[in-house]
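One protein chain omitted, others in place.
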Amino acid sequence: MRLFCACAVLLLSLTALGNARADEDLRPLVDALGGGNFRETAGAVADLAATGNPAAAPVLELLRAGDLYTRRSDGVVVRGARAGRDIALSDVFTGEELETVGRREARQIRVNNSLRRDIDAALGQLTLLSPDPRVRAGAAQAMFNARDSAALPLLEEAIAREEEPEIMERLILARAAIQALHGESDSVRLEAIDEIAQRGDREASALLATVARDAPPAVTEAAEAGIAAIERRLALWNMAQNVVFGLSLGSVLLLAAIGLAITFGVMGVINMAHGEMVMLGAYTTFVVQEIIRTSAPWLFDWSLLIALPLAFLVAGAVGVAIERGVIRFLYGRPLETLLATWGLSLILQQAVRTIFGPTNRQVGTPDWMTGSIELGGLSLAMNRVVIILFALAVFAALIVFLRRSRFGLHMRAVTQNRAMASSMGIRTNWVDALTFGLGSGIAGIAGVALSQIDNVSPNLGQAYIIDSFMVVVFGGVGNLWGTLVGAMTLGVANKLMEPWAGAVLAKIFVLVFIILFIQKRPRGLFALKGRAVDA
Amino acid sequence: MWLTRHIGPAGWTFLFVLAVVATAVPYANQLLPPDHPWHASSYVVGLLGKYLTFALLALSVDLIWGYCGILSLGHGAFFALGGYAMGMYLMRQIGDRGVYADPLLPDFMVFLNWQELPWYWYGFDSFLFAMLMVMLVPGLLAFLFGWFAFRSRVTGVYLSIITQAMTYALMLAFFRNDMGFGGNNGLTDFKDILGFDLQSDATRCALFVASAAALGLGFMLARAVTGSTFGKVLVAIRDAESRTRFLGYRVDHYKLAAFTLSAMMAGVAGALYVPQVGIINPGEFAPANSIEIVVWVAVGGRGTLIGAALGAVVVNYAKTVFTGTFPEYWLFFLGGLFVFVTLFMPRGILGVADDLRRRFRRPSAPSARPADQPAE
Amino acid sequence: MNRPAILAAATGLLMASTALHSAYAQETIKVGILHSLSGTMAISETTLKDVMLMLIEQQNEEGGVLGMQLEPVVVDPASDWPLFAEKARELIEVEGVAATFGTWTSVSRKSVLPVFEELNGLLFYPVQYEGEESSRNVFYTGAAPNQQAIPAVDYLMEVEGVERWVLEGTDYVYPRTTNKILEAYLKSHGVADEDISINYTPFGHADWQTRVSFIKDFGAEGKKTAVVSTINGDANVPFYKELAAQGVAASDIPVVAFSVGEEELAGLDTAPLVGHLAAWNYFMSVDTDANYDFIDTWLEFIGDEERVTNDPMEAHYIGFNMWVKAVEKAGTTDPDAVIDAIIGVSVPNLSGGYSAMMPNHHITKPVLIGEIQDDGQFAIVYETPGLVVGDAWSDYLEGSKDLIADWRAPMSCGNFNVATGTCGGSGS
Partner (left out) sequence: MAYPPTTDAILYLDGVSVSFDGFKALNALSFLIDPGELRAIIGPNGAGKTTMMDVVTGKTRPDGGTVLFEGKVDLTRQDEAAIAGLGIGRKFQKPTVFEHHSVFDNLLLALKGNRSPYRTLFARLGRDDRGRIDEILGIIRLGHVREEPAGALSHGQKQWLEIGMLLAQDPKLLLVDEPAAGMTDAETAETATLLKEIAQSHSVVVVEHDMAFVRELGCRVTVLHEGSVLAEGSLDQVSADHRVIEVYLGR
């Protein structure tokens, strides 16, 4: 890092020279990466960066990703890709395949966090002037994190060239960060502090706190004032953030409960196997991703969308099978459905355990669901946003389906007056089977979403079954809107209490609240009123 | 005598068998030499003792579910509370024999730096007080819970779900180490009860006999209750709640009385369970446990008392065998058993036995009985 | 058949069958395997059952022990703690096993402990735990807090320069104790009260939004912050998923975990988690021949190239070999003889050294710190120079700093108080 100044100059002159000759020059430096300990590797990284050779950037990226190995036989640093028990070796620069060796024959070059920071800083410098705006944006962030005064001239250069306003902003912030910490005069530092305070988020306040720790009184004062201003701003957002967390939790509850609102709420089946339908959905996602991983990796970003209909079908089919095989003999005996479905849930859990093993299975997150959106002082994790929207979409689709479709009409007819519906030519037993299948299928869809935030294990369903029942009962059995409001209410209540009561007490309070609430409204939030209730 | 008025021939046979078991097992354990084919090892004594406490627990659930239509999915909570009351007594009995040799504080408090005994642990060094709490704490909780729930006419599924919420909330609460009940580890490493070594076979046999006696007494009590007019009112409530109300019965009072009694029975079962298995922890509050109790009753045959006890023993025996013989597949057996019983034996084992007997005695007599299942 | 008769028959059957069982003559040496195969703990424990079966099979191929074949007896305590005690009794009393390998959670160990002491059985416990225990009949082959937590914190202080700490744990005895020890340790290193935040969440906690957001805030005060996670099992996956979703990168706020190994990572996309740490005594990525052999045998045995190995598996490997060696040394499987023989027994571990059974029934181990890689493995970034002796009683806890354990004659005590010179408490 001590050579960053020089490297900036070099970089400008060498950008055009990406030829093989330069690669050869780099080779000894690359081989030095495999020095054995972190300090030596860090030194080699600095040396590589100091060459300013853009060809060094991909090598550093490989190092960062843990893809560089030292070949035991000759100590040469090569690129390695693990394939089962073996490692396929290739040249670091050309990518030319060399050989495949047993994993004992090549030693991975290890990277720890501090080395990773060094690599990021070096990469930032090497790529700050890259033509790719995304790479430049990343580099700007790396500069901000590194806060290395030596990089200042390079930053100035980059700022002068930059045309994208967003990246420009980041670059200026990175410069301010460096100046606030290492500025020559108090005035430069104060100005930079102002700049940072403007940004007004957590990161800015963290930076200012660092600045304030070891600085002349005037600077410390300004930094602390900046922090205070940011804190005031953030305090307002905090409440909103908790509400968002609550809505997010609520939408998870909604997803888990909405299928139950049909099988339990509408059909009156105390479906203890509901959680297992969710689990089946999650495992379907896993299987889909496995197939995609092995045979069509380019589809990975679509894997969840592909899994949705499949999860619906798998869980729905199991649901129909359960209804035809067991539930239909138990209508009018709701408490017995509890026992039978409890048995089924044990069987399903053990079946999945036998087939997929007892351990967690990995379900990946597509790129479009990673990262987060900053909205004022709110930070919305992308996967949560997607889940909230998805839950609402499922809910809306279900409502529309039940209101508008012929099947929905039949379903309501059967649940309201079975005999009448039957006499009007509706095939009630198929309506029953499909209704149960619908509820199960929706649970399967929920499983796709939950695979993104929770364990994909045989126990997945158990974790949600009780909460689901609470939501449906709290909202009012037989009322989908009640389920929506119930889920959101419980989610938000839980999250608003958690910061001061802790997770356990918050949950206990919510449960006690439900118990008391049911005393007040024995049929939930949205109860059906009138004489029909007792009939 | 009031207790024996309604036992009936089947009941007397049940009590007789119970008495035989209660004498034979300790005899086989204490007096037969270990290599005798009929020797009962302490493992068997402990196992059977556990079954008996489960049978009492099942009995308590059957009393309210079978006879009054209250499906409690939280009865494990009362069982566990009784167990904790007993556990607290046993903890205090350890005295300074804990690993830290603290004369007052249980080990788990010492190692979490508690300085003094929480107030709610006072009194538990007395056996009588602890036994009082074994019944009082579950009884009081059931009374309060029932007071609110039954007065507000929370019934059916709603009631089941809030009982589940109750036991779930208690489980979370007892998991908290800050509560002073040992958190997840619960209470364990007991030494002796009333001065008798818990590790000795004689004590184990005594506990076994006590469990059998408690089950017998519980059974007689339940029979007396269900045989009385009170019991007839309970069945009336189960079958036609509002009709009973129009006859002038305070349904909520009846339910409350039955629920509280049942909770106290469950508490006693828990108190006998803990010294025999040697541990009580919040896992006993898990909603799944409470559902399992209901399953025992259903398997045995609800509304028969004997069936409930039988179901508890049969299901747990099956569990013991399967977890040892087919460790990988026993959940299939158990799950399959529940489905099979609900589909093909809606009145449980006892119902099947009943039908067989009926067929044997009166080959073609038309059944004068109403529909098998009461309305729910 | 009338109703009560069924009950009587069932009881009789049960007694008869158990009696028959124990009457079998012993031609093999039985080894008990007491791990949950169903319920919440199956996720972790099933693997250990498999590894035991593999080790026993291997040993049998090499001729067994004392010229006799080993016979594994597998039972399923179903993640149900009282059932653990019952099954332990079944293993020792009914099956007559010579030694038992099993249990995972502290509560399951606490549950079976009185049974092993009463029936004089042998239990090998393979999981890292909170310490504060030493039983004559139990051998602790997992890490004690000083073999895991303290070296990890040292590493973070020295290498990463961490000054501010979040101790995040599941609310049970292991995190509580570990965090008590760490709190005392950190304070003794000059960390201020306001720089330590301790929080507990329930088992299976799935919604980490609030906590992760708090951690971000706590870390945004200008001092380098790290999270020490003693979060248990199931709750880890959603925790890490939330860390990734909220963008908590290891380079900003590293998380060091004591309960997250290769098995747990197998359920995660680790790309966003690269650089978070774990401290164990073994990683699958350990670069030794012994380890590669072990992995090869394991993959062969289990028939699935995707499976991983982890620390508790190594603990069973060490424990099993120690038991075999001790039995051969004693020439019998008699528990008292084995208990005497096993102290001082030393067997190779998988990280290239030897582990020895100490008089306090804990073993010596190296401490490794690994960083999560994007392939679900750990890259070892630190290793203690020598072996660390497991400490049954922590020096950082008020109640236990005067206690030591030594099961050699004449002391033979699990909790000897050096201040009062007495073998306190249970003395068993």
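By letter and in written order, the chains are A, B and C; residue numbering begins at 1 in each of them.
By definition in this document, a contact is a pair of C-beta atoms (placed from the backbone, for glycine too) under 8 Å apart; a residue touches a chain by one contact, two chains touch by 3 or more.
Keep in mind the model is a prediction, meaning the values are calculated, not measured.
From the set B:94, B:198, B:236 or B:337, the residue in touch with the chain omitted from the display is B:236, counting the whole complex. When the omitted chain is restored, the residue from B:2, B:27 or B:340 that touches it is B:2. Think of the hidden chain as still there; on subunit B it touches residues 2, 225, 228-230, 232-233, 235-236, 239-240, 242-251, 253-254, 257, 368-371, 374.
Simple rule for what comes next: only the chains that are shown with their structure count from here on.
With centres taken as mean CA coordinates, the chain nearest to the overall protein centre is C.
Each of A-B and B-C has its own count of C-beta contacts, and the greater count is at B-C. Each chain gets one centre point, the mean of its Cα atoms, and the points for subunit B and subunit C are 34 Å apart. Centre-to-centre separation between subunit A and subunit B, using Cα means, comes to 44 Å.
Among the residues of subunit B, those in touch with two or more other chains are 172, 175-176, 328, 331. Within subunit C, residues 37-38, 171, 200, 202 each touch two or more of the remaining chains.
Residues 38, 65-66, 82, 84-85, 103-104, 107-108, 110-114, 116-117, 120, 145, 202-203, 205-213, 241-242, 245, 248-249, 252, 349-350, 353, 357-365, 370-372, 379, 381-384, 452-459, 462-463, 494-495, 498-499, 502-504, 507 of subunit A are the ones that touch subunit C when the two sit in their complex. Against subunit A, the residues of subunit C that register as touching in their complex are 37-38, 40, 42-43, 46-47, 159-160, 171, 199-202, 204-207, 209-211, 213-214, 216-217, 219-223, 234, 237-238, 241-242, 244-247, 250-252, 254, 263-264, 266-269, 272, 274-275, 285, 287, 289, 292, 295-296, 299, 304-305, 371, 373-376, 379-381. Within the complex formed with subunit B, the residues of subunit A that make contact are 268, 270, 272, 326, 329-330, 333-340, 342-347, 349-351, 354, 462, 466, 469-470, 473, 477, 504-505, 507-508, 511-512, 514-516, 518-520, 522-524, 534.
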